[in-house]
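Yeah, one chain of the complex is gone here, protein chain that is, but the others are all in their spots.
Up next, chain A:
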Amino acid sequence: MEGSDTYIIRPNHQYKFKPAIVKECIREIVRERLSGMRYDPEEVPELSRSLADCIKDKVKNAGFDRYKLVVQVVIGEQRGQGVKMSSRTLWDADTDNYAEDVFINDSLFCVAAVFGSYYY
């Protein structure tokens, strides 16, 4: 009896994590939820959590099979202060990727980043 190798250990090109598509997902959600919002310290914890959950669900539905996702949302008040956010990763550059988007209005700024890592 011969078996064939069917367990996929590297995604095909069309099944790879596509940053452009994910960035679009993030953009839609963030723009819809945050346009016209003001920074309110009471609401912001709940808002950032629910934004992260929405983004995660939307990316899951986009059909990236076998990918583990990490979604990070940062919302800050705009008061003229300086802010810098940076990230580095130790992963497989062939299969893994990330997408991010920044939204700014008069009273707040929001950075959302989605990291996708292939599960072998």
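The working rule: a residue touches a chain if its C-beta (ideal position, glycine included) is under 8 Å from a C-beta of that chain, and two chains touch if they have at least 3 such contacts; residues count from 1.
One rule holds in what follows: contacts and distances are computed from a predicted model.
Chemist: Name the omitted chain as UniProt records it, choosing among "SEH1-like (S. cerevisiae)", "Large ribosomal subunit protein uL23m", "Dynein light chain Tctex-type 1" or "ATP synthase subunit epsilon, mitochondrial".
Modeler: "Dynein light chain Tctex-type 1"
Chemist: Where the complex has a chain not shown, which of A:37, A:52 or A:102 is the residue touching it?
Modeler: Within the whole complex, the residue contacting the unshown chain is A:52.
Chemist: Footprint of the hidden chain on chain A, which residues?
Modeler: Missing-chain contacts on chain A: residues 39, 41, 44-45, 48-49, 51-53, 55-56, 60, 68-92, 96, 98, 113, 115, 117, 119-120.
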